[in-house]
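All protein chains of the complex are present and in place, except for one that has been dropped.
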Amino acid sequence: MEHIGYGAISYDFAHVLGGTMLLLSFALLSQRRITSTIDTYAMQAVALAVAACWQGWVQNEPSLYLTGAIAFGAKAVVIPLMLKRSVKKLNLHDAREQALSIFTAMALGVALVALSIMVVLPTTVEAGALTREDLALALSVVLLGLLMMITRRTAFTQVIGFMSLENGLILAAVGVAGMPLVVELSVAVLVLVGFVVFGVFLRRMRVHFHSLDTAHLDRVGSAQR
Amino acid sequence: MSATLLQGLVLVMAIQLFAAPLLAARAPRLGFMASFLCCATGAIIQLIYLFSGAPTAELVVPFGLAGQGTVLSIDGLSGLFLLLVMLAGSAASLALLDDHGHPIPTAPAVPVFIGSMMLCLLAADAFALVVGFEAMSVASFILVITQHRDVQVQAAGRLYIGMAVWSGLCLIAAVALLAPHGASFAAMRASPPSAVVGWVVLGLALLGPGSKAGLVPLHIWLPPAHAAAPAPVSALMSGAMTKVALYVLIRLVFDLAGPAQALWWGLPLIALGIASALLGALRANMEGDIKTVLACSTIENVGLVAIGLGIALAARGADLAALSSLAAGAALLHTMAHGGFKTLLFLASGAIQYGAGSRSFNALGGLIKRMPITAGVMLLAGASLAGLPPTPGFASEWMLFQSVLGAVRLGGLALQVISVVLAATLALATALAAAAAVRLIGVALLGRPRSQGAAEAHEAGPPLRWAMLLSALGVVLVGLFPGVMLWFAGPAMAVIVHGNMQDRIGYLGFATAADGPGYAPIFVLVLMALAVVAIWMVLQARAVPGHRAGPLWDCGFGAPPSWQPYGDPLAQYSATSFAQPLRRVLGTTLLGAREVVDMPRPGEIRPASISVRMADPADSWLLAPLARTREFFSRLTDRLHFITVRQALTLMVLVLVGLLLFIAAVEQL
Amino acid sequence: MMSDFLSPVALVPALPLAGAVLAALVRDSRFGAYVTIAAAAGGFAAACLLPSEIGSTLFLLVDPVSAHLAMLTAFVGLTTAIYSRRYIARELETERLDETRVQRYHTVLLCFLGFMLLALLSNNLGIAWVALEAATISAVLGVGLPRTAESIEASWKFFLICGVGIALALFGTVVLYLAAMPALGPGYGAMTWTELAQAAPQIRPTLLNLAFVFLLVGYGTKAGLVPLHSWMPDAHAEGPTPISAVLAGSVLNVALLLIMRLRGVMAANGQSIDPGPPLMALGLFSVLLGAFSLWGRRDAKRFFAFSSIEQSGLAAFAIGLGGVGGTFAALLHITVHTLAKSAVYQAVGRAAQRKGGQKFADITGLIASDPALGLTLAAAIVAVAGLPPFGLFASEVLVLSETLRHAPLMAPFLILGLLVGGWILLSRLVSLCLGAPTEAVGPAVNWVALLPTWAHLAIIAVLGFAMPSAVANWLVAAARAIPGAAL
Partner (left out) sequence: MSTLAGFFALLLHMALMLTTAPLLIGLARKAKARMVGREGPPIVQPWRDIARLLRKQPVVAESTSWLFRAAPLVSLAATMSAAALVPSFALGMLSGDASDLLVLAGLLGLGRATLALAGMDTGTSFGGIGASREMTFAVVAEPALLLVVYTLALLAGTTNLDAISSLIASGVLGLRISMAMALVAACLVAIAECGRVPVDNPATHLELTMVHEAMVLEYSGRHLALIELTAALRLLVWTSLILVIFAPFGIAPHPAEGGAWIVLLWVGGVLAWGVKVAILGLVLAAFETTRAKLRVFRVPELLGAALLLGFLAAILLFVSQGFAAELPRIGGLG
């Protein structure tokens, strides 16, 4: 593998795509309305798909194109549409959405990104610049996804946090050159995400809870048991 | 020869552990008969073994931890304790045959209980010792909760099994500390522990097996457990189980924790012994039912044995061979004596519980007229409990006091002051025991019956009678020939303190040293007999024979009410009133005894009442605070479990971030 | 590649999965039960051949420890399947489950069993991850079956927390691959345990540490190590009892096996950090927290879930101790605990059905009303509490003596945890089995129905005290099979 440093087109483009996914993760953190959250997630999925195809081209690994296509098809198109339809049908409103104020969420996000960079870069000192960069960005997207799940009250937005975390995973898997089974893994991850969305649908339809606030659910199982 | 004896014992144990329980599950009486025969043969084998000078023998058994075999062995020390367990086991099994038609549902646990005690004594490697100890706890737990419908029995069961788990864990830790290079006792003896490890092992031995024996501060489980269990089982627990726990304590501290211990090792044992003797004897005077009184007196007697062991250990540390063997002899003689008369007392309490229908003092009285054999046997055992001269209790207490006298020679003013305090405590404990014995016999057996059941009490069935008479014979023999029992304990003393008293023992009695004071029970008995004969002759010559019956001087009490034809119990001293002076003198400080008088206001027709509240100091100062702290931590941990999904994920992130920081820190270095 | 899927080893996961597919098609619940039993029996039979199949191919790895755990999981699956036939029949009578949901129950149970076995036997980290994820999804569906508000909430919590855990584990797998890639080259090599073990010294230590962190947190969540355990009590308490029985046993074993393998690789690598202390810390924290939280519980099944947390903490602590002794103790403890825990769940499930409620208040005086069931439950609780005649006592003795030999300062905490846990377990035995009985609702249970539970208890007793030397050598070989475990 020839040395890919600054200035090589393949590194620059991957770096840009990774950066956009990170930015979109930050955007997700700061969204107030559910529909805009879904759109941001879709854009992040598109960025992921492009990054996967780009990695496919760089590592001339045909299976990565397939991963990119799946990512685009399912995560950028199908899932956002299903989410939008259910939002319209159940006229979800955005009351009391944020558990933490936007500012503290962003501050925590920055801290997490700093942590992941501080952790990944020294540990991957021998690996190539591309993989180091890619891993750091992927770890940041994963941690931001986790942060999103923690800072949101409603189950719906937690699911979106979970899905952005999955995007970070696929980004990491794609970034590593020559990793086998990437396609199978991305399919499995897709199944996992699908079940999450399906789970959210199922629960709301059957059990008609008034609000999606998971705190309401938790009172059901509190200390007296 | 000893190898064949050991194989015989292992066979007896195997039958007790596996065959007898199945038989007892089918037909309880057959099971108890089998257990009795096993114990009897075991006792005979033991006597032959001790007569032949108790040479050590070893045997490897295929079962064990992770595929390796376990080593079983017998030496002087385990031989002596096995003799006691076998005798107590045969008495209890015989007594259990007297089940009046409906045997106890947990019958199979009795042979398992005796078998596991044998395993504990025969064990020669860490795993067998620990398994025997824990199996003994489980089997006795099953027996304690025989009448599990009664809420008090359930509470006693919970406390009992909790403390049993604690003492088991302590024993596992102590034995693990001693066995870094090999689990068998031989390997442990080969590599004695360092000083610090030694002290930790001593601490664990006192808190684990020590609590199982009934030493303060972890003795609280003993009275409720003995009161809950059926009487023959309480006899086994008090007579044999506490002694097996003492055996484990002795084996750990004297034998396995290395030969040369410092003089100071004996002090914790002496301190706990003093506390147990005082607390046990005082509580024995305050409790309201027979079996709890006997259980508290077990705590006292275990305390006396601990004092003897403590002095022996200190003397061994200071190389005073004569004193250490005297003190060890006192401890072993008292263990055997107590094993004998306490078993007898519990069997008698079982007879009373069935014969008179209750074991609470407020419902007994005047049983000596209706149950002559039980009363006679109880008089003999009560005398021994009180430590009156011709009985075994007196012989061991005499030896114990002589070793306390000898303890002055351990040197150092502090030690001498301790030995004076020890002397005072010993005397106080013996006097309290005497008061408890008089109270037990006086209230339960003598005076007028306090309930219909006591008025129509009937004697125990033949098997229980035979069990009591055989045990009584044992107690009398040990009382009259303590020298012979000390001779049996010779090999055990050799194991413990590397010296024995064989040169200072005669058949009639024994002495503390070649020219020291001696005690010969036979001589005392002869003196008493001569005096009785002399008085009898004078009475025959001068006095008018026979006597006339007449009403007792009741100082103006009215006739008893119609529903109490046997006489108004209130016109007679009850157990609480007998203990009232002692409660006021010693009880208020030690047991926090408070008397609450409830006087009705003028015009009210309800009777005035006096109620007494007492709490065992170990309960109020140790168990209650521990329960509160555990409750605090439980509520604390509950807050960590019932959290929302969001908080759970926050925890996960915190762990992840923490570990990442840890990695980052490692990277910088 | 293809030869992998035809070898008998592949049959072990394949049979249950095939049974799952069949069960999905079958509508009638009784026939479904028999299919489940047949599939589980097939799986167990194939698993019994494993010891003779030691060796590894690209996708499947059979070494003593994975073979041992696979046999254990398959056996638990079989006894639970037998037990669940009568349990489900009873649930149908009381209309708590209907025909369709029973059909889904059988499919889910077999899927779970099949994927567990696949995860245990897979040589490739990726396949292990996918199998574990599929097993989690099927377990979530299983827990969500009873359709009560609590079971919905339990399955949601279970799914979300384990989902995040699984995701982190995937990230760890990617990092591990990245760490091993330069030494083993791209392709399958860097993701198979056997190559990883051989090339361990050449793997980059720093990346290995990073991978360890993510895998520890990811699979630690599955193993229920505190503080990542909050899904476990709800999942065990709210799902149907057979699901809890299997869940308690196998999920814990798979997670601990993967952690053991990783620990082996890291120990062989040398420069990477010693994974012992963090594992021991998490394990000890689980033991203490599990023990103390047992005291406040009012629901029997949730109570035994917390007891699982305590015992799995003990197993993780033993693995953290390391060395042949520590790992041997861990393996023995996992084996005996799995059998004991599923035995207790079977007994408690029966008792709950018999008395019509799973609260401690509902179930009292079992020995008085149903001697057979009462004695079985009492024996199972004594087994879990770690007292003799049952084997958990032997494993606790081994763990305690190993701790005193290698980390004496941790011993007091361990003793405190075991004491508090043991005490409350046995006092719950007193309240469950003794005293005046509450009125019985369900049908009486005779000895024959309790045979699977007594099979477990018998095996535990034999493993504890009369372990045949063949089994002992097998376990020692398993303890040594983990590379680098020989401390």
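Just a few scattered comments:
Chains here go by letter, A, B and C, matching the order in which they are written, and residues are numbered from 1 within each.
Here is the rule we go by: contacts are C-beta pairs under 8 Å (C-beta built on N, C-alpha and C of every residue); 3 or more make two chains touch, one makes a residue touch a chain.
Worth saying up front: this structure is predicted, and the values here are computed from it rather than measured.
Touch, as defined at the top, links the missing chain to these shown chains in the whole complex: B. The chain that is not drawn here is touched, among residues B:1, B:151, B:186 or B:527, by B:527. Check B:53, B:517 or B:565 against the missing chain and you find that the one touching it is B:517. Check B:63, B:199, B:401 or B:466 against the missing chain and you find that the one touching it is B:401. Contact with the chain not shown here comes from a single listed residue; of B:544, B:599, B:626 or B:665, that residue is B:544.
Contact with the omitted chain, checked across B:29, B:189, B:409 or B:630, is made by B:409. With the whole complex as reference, residues 320, 322-323, 326, 365-366, 368-369, 379, 383, 386-389, 394, 398, 401-402, 405-406, 408-409, 411, 413, 416-417, 420, 423-428, 430-432, 434-435, 437-439, 441-443, 446-448, 512-520, 523-524, 527-528, 531-532, 534-536, 538-539, 542-544, 546-555, 567, 571-573, 577-582, 584-586 of subunit B touch the missing chain.
Simple rule for what comes next: only the chains that are shown with their structure count from here on.
Distance between subunit A and subunit C, defined via averaged C-alpha coordinates, is recorded as 31 Å. Distance from the subunit B centre to the subunit C centre is 44 Å, each centre being the mean of its Cα atoms. Residue positions 119, 122-123, 146, 149, 158, 214, 217-218, 221, 223, 225 of subunit A are each in touch with at least two other chains.
For subunit C, residues touching at least two other chains, in rising order: 156-157, 160, 164, 168, 206, 209-210, 296.
Residues 119-120, 122-127, 131, 135, 138-139, 142, 146, 149, 155, 158, 162, 165-166, 168-169, 172-173, 176-181, 184-185, 188-189, 191-192, 195-196, 199, 203, 207, 214, 217-218, 220-221, 223-225 of subunit A touch subunit C in their complex. Contact residues of subunit A toward subunit B in the complex are 99, 112, 115-116, 118-119, 122-123, 143, 146-147, 149-150, 152-153, 158, 214-215, 217-218, 221-223, 225. For subunit C in complex with subunit B, the residues that touch the partner chain are 156-157, 160-161, 164-165, 168, 206, 209-210, 213-214, 216-217, 221, 226-228, 230-231, 233, 273, 278, 289, 292-293, 295-296, 306, 328, 332, 367-368, 382, 385, 387-389, 393-394, 396-398, 400-401, 404-405, 408, 411, 415, 418-420, 422-423, 426-427, 430-431, 434-436, 465-469, 471-473, 475.
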